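My structure is below; once you've seen it, I'll send some questions.
All protein chains of the complex are present and in place, except for one that has been dropped.
By letter and in written order, the chains are A and B; residue numbering begins at 1 in each of them.
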Amino acid sequence: MGTLAFDIAHLLAGGLLLVSFMMIYQDRMFALLHVFAFHAVVLSLSVAWQAYNQGAPHLYVTAAIALVFKAAIIPIALRRIVKQLGVHREVETVVGVGVTMLAGIGLSALSIVLMLRVTAHADAFAREDLAFALSVVLLGLLMMVTRRNAVSQVVGFMSLENGLILAAAGAKGMPLVVEISVAFSVLIAFIVIGVFLFRIRERFDSVDVTAIDDYREVHR
Amino acid sequence: MGLTLAVLIQGLQMLLVVAVAPMLVSVVRKVKSRLTRKQGAPLVQPYRDLIRLMRKDVVLAENASWLFRVVPYLVFAATWVAAALIPTFATGLQFSWTADLIAIVALLGSARFFLALAGMDVGTSFGGIGSSREMMIASMAEPAMMLIVFSLALIAGSTQLSTAVQFLASPHVGLRVSLGMALVALVIVALAENARIPVDNPTTHLELTMVHEAMVLEYSGRHLAMIELSSALKLLLYISLIGCIFVPWGIADSDANASFAAYVVAVLLYLIKLSVGGVVLAVFETSIAKMRVFRVPNFVGIALMLALLGTLLLFVSMSL
Partner (left out) sequence: MSAVEFELLVAAVLLVLGPVAVFLRRMSWVSSFIYASSGGLCALIASVGAARLVARTGDSGLTLPLGLPWIGSHFQFDALTAFFLVILGIGGAVVSLYGIGYGRHEHDPMRVLAFYPSFLGAMTLVLLAADAFTFLLSWEVMSLLSWALVLTHHQETNTRTAGYVYLVMAGFGTMALLLAFGLLAGSDGHYAFDTMRGAVRSPTLAAVILGLMLLGAGSKAGLVPLHVWLPLAHPAAPSHVSALMSAVMTKVAIYGFIRVVFDLLGPSAWWASPVVILMGALTAVFGILLAMMERDLKRALAYSTIENIGVIFAALGLAMAFRANGLTAAAALAFTAALFHVFNHMVFKSLLFMGAGSVLTATGTRDLDQLGGLIHRMPITSFLVLVGAVAISALPPLNGFASEWLMFQAVLMSPAIPQDALQLMIPAAGGLLALAAALAAAAFVRIYGIGFLGRARSPAAQTAVDVDRFSLMAMGTMAVLCVLAGILPGMVIDAISPVAKAVLGGQLPLQTHEAWFMIVPIAEGRSSYSGMLVLLFIAVSASGAAWAVHRFASHRLRRAPAWDCGFPDPTPATQYSAGGFAQPLRRVLGTNILGAREVVVMPEPGDPSPARLTVTVDDPIWHNIYSPMGAVVIYVATKMNGLQFLTIRRYLSLVFLLLIALLVGLMLWA
């Protein structure tokens, strides 16, 4: 597979992974949100390219949903939340950036080897999409685990979901209904988390999730 | 192609890089000045500076050893040889087989090694701070560079820069995500190695965060001129390297008996690439702030990680 179509798909999917790494590296809240919006843009480009190649018009809808919700609405909303909560400082991490990056590289290597082994008979588009998608999902998880701040955990969760969409788009044939319902559930999850954020903040004067842990320890 | 012509073209390249290097620095400075609404020095200023420095007496610290006096020439020679081996406007140059990309990286390493030693030679605190920080940055940047070389060599099947550039210019290479990562990594390494913002500020003096300038603080006169010239050469080398790897089009192939016109076009294209590189660098430097010195390892570490990731991803695209 050396065709241009494949190369572009590969580039976009790889780009998504790269942007995931950029998110891990960011240490300022607003910069993180910008990168997250960019993540969604790359995702929608990637999905749109898959739509064009597979001749599947409903994937265009997915791409559009990703672009509108994830690249515009959610980052803007998160930005407002961050402003209102006044947490636009540095992102607090549990372990150093370097260690997280190393772990991330290990995870991508793992998912690449695993996916290439498991999907030996699928076609190349699906294989590389799946390999990258799993890496993006794992990196999203990694981000959720290594961040103290609830907002950046939300971003991690959203990027994880982006990875799932990439996988779905590559795997040919997720029906539109499922798409839309997934998109809405994410939106709802976002709203719920947003409400929670405010509640946490009211209660603990901080969105640092360790505050909740401490609270639990005290009341055990 | 006759041997004379081959040697002639090689010689032309060697002269070209030395002649153009100060101009590149000058372009970067000019664009930076204009971006910050300043007039800026005329474009020939670096040449004037070099000539004036050359004519001045050398004021040598009392306990400077012979090493201190030899190093400027050594550093210049190593950088020049490295720059001469980069395909700037033509591949397959006469001496391009002398050393491959790994050796070019190592040659720059030699230059840095001696410069760092010279920083220690007089026994001042500024020299020490410069040398120790330079070596810290280098020990992150060099492995990153090596991994970039690995990526390239795995794509092109050769560490020989000429061959690799010919391969990259051919239509066999599609869009590779690894190449993109290698590009970002190489840009970071280039910024770090050339002591540019955000790693180091080439225009600061008397500030504790400076690295390269602190190391060469004791140099004066012709010695300083050689060192300024070599750092200009090094900047040119990295921009040419990025140019010939990622924008390899228009480079003449001297193995294939390129015509005279092809060489002329190639040289013009090369100069355009250089100026674009200079302008981009200036815009980038103007729009970003310098980092704390202990943030630098993280920044250069990114290059290391990206280059490693690029190498890993290469296996994905190769095994498909």
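Descriptive notes on the structure:
What we mean here is this: a residue touches a chain if its C-beta (ideal position, glycine included) is under 8 Å from a C-beta of that chain, and two chains touch if they have at least 3 such contacts.
Since the model is a prediction, treat every value here as computed from it, not as a measurement.
Partners of the chain left out, restricted to shown chains and counted across the full complex, are A, B. When the full complex is taken into account, the listed residue touching the unshown chain is B:81, out of B:81, B:165, B:281 or B:302. Annotation: of B:12, B:120 or B:183, B:120 touches the absent chain (contact as defined above).
Touch with the chain that is not drawn comes from one residue among B:35, B:58 or B:271, which is B:58. Among the residues B:40, B:143, B:202 or B:250, only B:143 touches the chain that is left out of the figure. One chain is missing from the display, and on chain B it is touched by residues 51, 54-67, 70, 73-74, 76-78, 80-81, 84, 95, 97-100, 102-103, 106-107, 109-110, 112-113, 116-117, 119-129, 131-133, 135-136, 138-143, 145-147, 150, 153-154, 157-160, 163, 206, 217-218, 221-222, 225-226, 293-294, 297, 304, 307-308, 311-312, 315, 318-319.
The missing chain lies against chain A, touching residues 96, 98-99, 109, 112-113, 116-117.
Basically, only the chains that are shown with their structure count from here on.
Centre-to-centre, using mean CA coordinates, chain A is 37 Å away from chain B.
Per the touch definition, chain A reaches chain B in the complex via residues 1-4, 6-8, 10-11, 13-15, 17-18, 21, 25, 97-98, 101-102, 104-105, 108-109, 112, 116, 124, 127-128, 131-132.
The touching residues of chain B, when paired with chain A in their complex, are 172, 174-178, 180-181, 184, 297-298, 301-302, 305-306, 308-309, 312-313, 315-317, 319-320.
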